[in-house]
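Every protein chain of the complex appears in place save one, which is left out.
Chain lettering (A and B) follows the sequence in which the chains are written, and residue indices restart at 1 in each chain.
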Amino acid sequence: MQDVFQPLINGILLGGIYAAVGVGLSMIFGIVRMVNLAHGDLMILSSYIMLATCGILGINPYTSLIVALPVMFGLGYGIQKYILNRVLGAGMEPPLIVAFGLSIILQNTLLLIFSPDARSLQTSLSIKSIDLTQTVSIPVIYLVGFVFGVGTVSILQLFFRSTFLGRAIRAASDDEMAAQYMGINTQTIFAVAMGIAMMTAAIAGMLIGTTFTFFPHTGPQYLIIAFGVVIIGGAGSMIGTLAGGLILGIAQLMGAYFLGSGYQLLAGYVILIIVLAIRPQGLFGKAGRAA
Amino acid sequence: MAKQEGLRNVKTKKPWRWWIGLLILGLLLSIPGWASQYTILVFTLFGLYLALAQMWNLLAGYTGLISLGQQIFIGVGAYTLAVMTLYFNWPIWLSILAGGVICAGLALLLSIPLFRMSGVYFAIGSWIVAETLMIWFSNWAYTKKGMGLFIKAAYTVSINQVYYASITMGVFSIALVYVLLKTKLGLALMAMRDDVGAAEGVGINSFMAKLWCFLIASFVTGITAGILYLNQVFVQPYSAFGIEWTVRLCFIVIIGGIGTIEGPIIGALIFVLLQQYLAEYASISLILLGSISVVVMLAFPKGLVGTIQDRLGFEMLSPRRS
Partner (left out) sequence: MPQPVLQVCNVDIHYGDMQAIWDATLNVEAGQIVSIIGANGAGKSTLLQSIAGSIKPSGGDIIYNGERINALMPYQTLPLGISLVPEGRRIFPRLTVLENLLIGAYAPKARANHQRILEGIYRLFPILKERTHQMGTTLSGGEQQMLAIARSLMSDPNLLLFDEISLGLAPTMIKSIYESIKAIKQLGKTMLLVEQDLQRSLKTADYAYVMQKGRIVLQGNPADLSEAEIKKAYFGI
């Protein structure tokens, strides 16, 4: 039974990575009540951007964030300002379908540019590990991911609580008209929020790219994980995102450990469906805010 | 607009509408007599996609259930046909019917978790179930895992038979939605579409209304999938349960006009023709479908038919009560 510690530790660390994956989706859902179906694909786009950047400039993935972060911010800002702002409030179908369309466009464009081969972001950390005991070790790349994940969520939490801009975003999502009366240009604020969410997607894309392989169609898989994090933890709550990530990570790896590696994703999906059915607002969400 | 409807309220029948419909139908039925095999194939696909799209539209446009998981029933319908004919030697058409029944049963089961979710949650929940089934079937030795099954029985059916079956399904789906909307259930749906709270306030059981639509849609989708795979012959988990199905249906309904009966007809026609032109360019065609969907949603959210209806105040297959 000693063996169970390894997958448990891996699950916890993976949870940190998953939190980074889910936090952007959680933000957008909490702020503009929209599920960005293209979230996973935007993450993978970011991975490819970093792949290209590392290849052209010869830098490591962590440094390539310097390029990826502003690019993704700009992309998110642009998408929200020019596309999504136009369909918000037009009912439920348009934003869903527009995001869905974007997802398909992204996946297939990446396919055309990069081919379906699996890629990864190279870093020397991928093979290192820290040995705790004879049977248990910590893969360094997972640990780095965990730190980035927890760090990202914590910084965002601080941002929303303690800055004027963060408060403005929260106010605009509570009551858009009242926020306008406070002098907040809500269309721009929503675009900024999306930009920030895309920066988290860039970080998540880096973590995924360095820890696992990716190819153009990897997006939806991570959308579902992000969705899982948001569902289990509750939308719009940073603590919830962390909790959601941890639970999902542990559930997946425990599932793989007890049932076999082919069932890793399945274990996650099953937990997700159960939570959706029993408590759709998640652990830290407020009841009655579903869709 | 109100003035025009007032005039139409006078119970004048519009027989010319029915004559046009019959003419088109007659033309369609005659196709195997004079058209090339290629044309027959195109119209076979048209009929099938029409039926699938009408069902997606029933759910998304009328019941408010945006399903990103219709591929659940396409996959299950296809696999039922394969398994029944290959392992149990059932007759083809019975197997296809069985596919529909099993899909309806599955829908009933799935409604337990899925109906607790509303809106966006339902959309993603349905997608996740589809992905789950995809993983399941890929790992299931009984259905030959990722390799899939080869529907040998499909060779015993002629192209014309499949064509007539598909046209039947296409027409049937239109008639089904039209009649459904004229019943009490339809009235309930239209009320729910406008305001669920108000609808429930006057005693409409929205849960049952949604459930009935979900069951009907899954049944028809399952049967249509069976006929589709008579054409396709090879059923394999990644394509049978793939999200591409929803992309196509979504495109068809959005372009045509969500929430209209005529919309999916126009949309299916456009889609099938587009697909033929883009046959060699798989990725580009998907990019195109996605882009067109986005643009239409931004500029003409009511789709072709919806926009025309608005401008001209004209509905061909109006489910409105006179």
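Here is the rule we use: a contact is a pair of C-beta atoms (placed from the backbone, for glycine too) under 8 Å apart; a residue touches a chain by one contact, two chains touch by 3 or more.
As the structure is a computational prediction, the values presented were derived from the model and not from experiment.
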Absent chain's touching partners (shown only) are A
Out of A:L132, A:I155 or A:A178, which touches the unshown chain? A:A178
Give the residue, chosen from A:R167, A:H217 or A:R279, that touches the chain omitted from the document. A:R167
Which positions on chain A touch the chain that was left off? 164, 167-168, 170-171, 174-175, 177-186
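The rule is short, and it goes like this: only the chains that are shown with their structure count from here on.
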Please tell me the distance, in whole Å, between the geometric centres of chain A and chain B computed from their C-alpha atoms. 33
Quick one: which bits of chain B touch chain A in the complex? Just the residue numbers, please. 60, 64, 66, 68, 112-114, 116-125, 127-129, 131-132, 135-136, 139, 243, 247, 250, 254, 258, 283-284, 286-287, 289-291, 293-294, 297-298, 301
Residues of chain A defined as touching chain B within the complex: 34-35, 37, 83, 86-87, 90, 92-94, 96-98, 100-105, 107-109, 111-112, 220, 224, 227, 231, 262, 265-266, 269-270, 272-274, 276-278, 280, 290-291
